[in-house]
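Structure first, then comments.
Note that one protein chain of the assembly has been removed; the remaining protein chains are unaltered in position.
Let's turn to chain A:
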Amino acid sequence: MARYDRAITVFSPDGHLFQVEYALEAVRKGNAAVGVRGTDTVVLGVEKKSTVKLQDSRSVRKIVNLDDHIALACAGLKADARVLINKARIECQSHRLTVEDPVTVEYITRYIAGLQQKYTQSGGVRPFGLSTLIVGFDPYTDVPSLYQTDPSGTFSAWKANATGRNSNSMREFLEKNYKETSGQETIKLAIRALLEVVESGGKNIEVAVMTKEHGLRQLDEAEIDAVVAEIEAEKAAAEAAKKAPARES
């Protein structure tokens, strides 16, 4: 027991866990990620930082699947993410083995959140520096879900949420513009939220769509560009509409 030193995460006199809060800071510096839940679709979108020229961009996948019916995107320390994702993937298969049933989204979210919490209450370890957005469909139902976890180990379900850089402005946008959507509309809403904080263009955004029938599908650049173009057109039309009545009066 003397092998690892005293706990790194301890309470401050006024009741804060500073390491956890610093971890949240690390998340706030990570790339932006957004998730939107529709009636039959869930969409995850992630900001891609400008690609370094020599890097093979396909090897850096920011939206991963944990099982056929669950996907995850995260903001924060990517190395920590890899560890967490591996453990979650093993847990998904282990659940299939012991109960002969795929995991529900809530179950795997609870597991990941439990892992994150464990590392805030152990000696010699630091918390995971990432917040995750977990989407998926529960087995045997058609209900899509979106959950978020954070370094303190709490989790909750959301209709739409954002984490990472500029998440506050994205969340404000989503609060103002959220409505029940399905299919393509959900994708558009997610991309619109991302575009609030990211330069437009398919090169800077990575989007993945999950449906009950097709599982996780990554949108390629051309598709994203097409949706972005649609959004820009709509915005321009709205601007023109605003100016036109002003001129008439």
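Quick notes on this structure:
Just so it is clear, a residue touches a chain if its C-beta (ideal position, glycine included) is under 8 Å from a C-beta of that chain, and two chains touch if they have at least 3 such contacts; residues count from 1.
We take it that contacts and distances are computed from a predicted model.
One chain of this complex is left out of the view, and of "Neuronal-specific septin-3", "Proteasome subunit beta", "Small ribosomal subunit protein bS16m" or "MTMR7 protein", the protein name its UniProt record gives is "Proteasome subunit beta". Screening A:N65, A:T104 or A:T163 against the full complex identifies A:T104 as the residue touching the chain left out. Residue in contact with the omitted chain (choice from A:Y119, A:F137 or A:F173): A:Y119.
Where chain A meets the missing chain, the touching residues are 4, 98-101, 104, 106-107, 110, 118-119, 121-125, 140.
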